[in-house]
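All protein chains but one are shown in place.
Right after this comes subunit A.
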Amino acid sequence: MSKILRINTREKTYSFETPAEDIAGLGGRALTSKMILNEVPATSHPLSKYSKLIFAPGLLSGSPAANSGRLSVGGKSPLTGGIKESNSGGLVSQKLARLGIKALVLEDKPEDDRFSMVVIKKDRVEFLAADEYVGVCNSDMITKLWDRFGKRVATASIGVAGEQRLTSASIQFADPKGHPGRAAGRGGLGAVMGSKKIKAIVVDDKGTDRVPLHDPDAFKAANKKWVELLTSHPVSGQGLPAYGTAILVNVINEAGALPTKNFRTGRFENAQDISGETMAANIEKRSGVATEGCHPGCVIKCSQVYNDKDNNYLTSGFEYETIWAFGAHCLIKELDDIAMLDRLCDDLGLDTIETGVTMGIAMEGGIIPWGDGKAAIELLKKVGTGDPMGKIIGNGAAFTGQALGIDRVPVVKRQALPAYDPRAVKAVGVTYATTPMGADHTAGYGVCQNILGVGGSIDPLKKDNNVAISKTLQIATAAIDAAGLCLFVAFPVLDNPEGLQMIVDMINARYGLSLVVDDVTTLGISILRDELEFNRRAGFTPKDDRLPDMFKEPFAPHNTTWDFTDEELAEAVKF
């Protein structure tokens, strides 16, 4: 049976334990959220010794199930003050699962300022001094770790932002090629890792067996159908591999929902310049890689390698959200500048959404001019230099807005809003307001029904049905995160009534269970209940489930406003 690996970062000791009964059947987000609720005092400081950082592979991770190598990282967020699950690709999830580790828990904190790293192998766990790596950026860090421990070991590392415990700090993961393009970005969990003085975690599964399958034949049959489902749906089979997530720039712009100049209007006149189509054309012209997976076993492959105009590597995992945040939100129209900003975030270890939105706040406050990509690059480079401005920027949108005396700050629970205006994509607006995570699109991606015509069609501009769909999606997403599946499997699953059954069949065949589809909903609800309970104990009330006043203004081109009542919003998280 899989074990919990606890690491005491003060004593530099570790122990394996058999999971207690109430968590033995959980994985991914279900496990991180339950353990955080059980073990971290909700009122404790996220950077204190009472805080914990938990890495948990999903239930299907490590198995041959397609797109199942996603990792949940959980903790109390230094950005929001609430519970956080941040989900990432990379190699850690599958390798932990193969080592039979259900959860890796970083506990306590050292009294001195010396950084360490943790190396986990089949037969031992080691603490190694990491002083020599302090200040090293994430891409160099991966190179050094691969040189030292062997190519293709899994890595999780923090950059200077995490070392300095800035609240936008991410944890970056090596992708299969050794680029740091994968992140547990949202919510500042890199700062929690930095507070525990862990610069990096290396996971090497050499010598391990394949994960045991209770019924290999049934598993194989279910996974075969699953792969067919993922590869035959036009979105996961064609759209995402061809253009990545950046394909959304044009459609969200066309729908009048692309937040432009700090959420002032829904159309960016230079949208085409920063679109997925332009990105794909540049990748082709510059000998980049149009489509690749963030972990072995991904059959959708929405990631890519984006080169500069001299055909040299610039960045990978170049996502729509990032392009929007530094692009339309900041009025920057040079895609190469945005790619450089993405790379800097990956290297410094910063969440791209939070940092992009923050850059717009710096423009709002007159620190740099709107639309000036080069100035944005210079400003971002201040993070980690000791320049106080770098500390301000690295602490996110709410903090920067406060530092600059600005009232136009698009955050919920102090976390920056992502790339869809809540007035013109109301289902995702409900998610921003009500998810325990703080403004987060992935927690209940109503863009599917509002804009993309996936899983049905609901008017994005009116209130009707948008609370209900956000609630349904929040439940389903929590369950998908517990399974370790990439959220993009939702496109085919929402369109095919048999999709959920295939997931359930794979979990049953892996563990010898007899779950039914309804259990998925039950699991999703129980995860959300745990998260809401943690936030309640931390002091959150329904008043925190609100969008800022700026969204009461009419939003062009459709001139809609944010008009949900408090009672309507409360329905989204009533279970």
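Just so it is clear, a contact is a pair of C-beta atoms (placed from the backbone, for glycine too) under 8 Å apart; a residue touches a chain by one contact, two chains touch by 3 or more; residues count from 1.
Simple rule for what comes next: contacts and distances are computed from a predicted model.
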Listed names "Serine/threonine protein kinase", "High-affinity zinc uptake system membrane protein ZnuB", "MoaD/ThiS family protein" or "Phosphonate ABC transporter ATP-binding protein", with the criterion being the UniProt name of the chain not displayed: "MoaD/ThiS family protein"
Sole contact to the chain not displayed, among A:80, A:139, A:236 or A:508: A:236
From A:488, A:511, A:534 or A:551, residue that would touch the chain that is not displayed: A:488
Option touching the unshown chain, where A:392, A:409 or A:447 are the choices: A:447
Contacting the left-out chain in the complete assembly, out of A:287, A:457, A:522 or A:561: A:457
Residues of subunit A in contact with the chain not shown: 233-236, 238-240, 242-248, 250-251, 254-256, 266-267, 276-277, 302, 319-320, 441-442, 445, 447-448, 451-454, 457, 459-461, 487-488, 491, 557-558
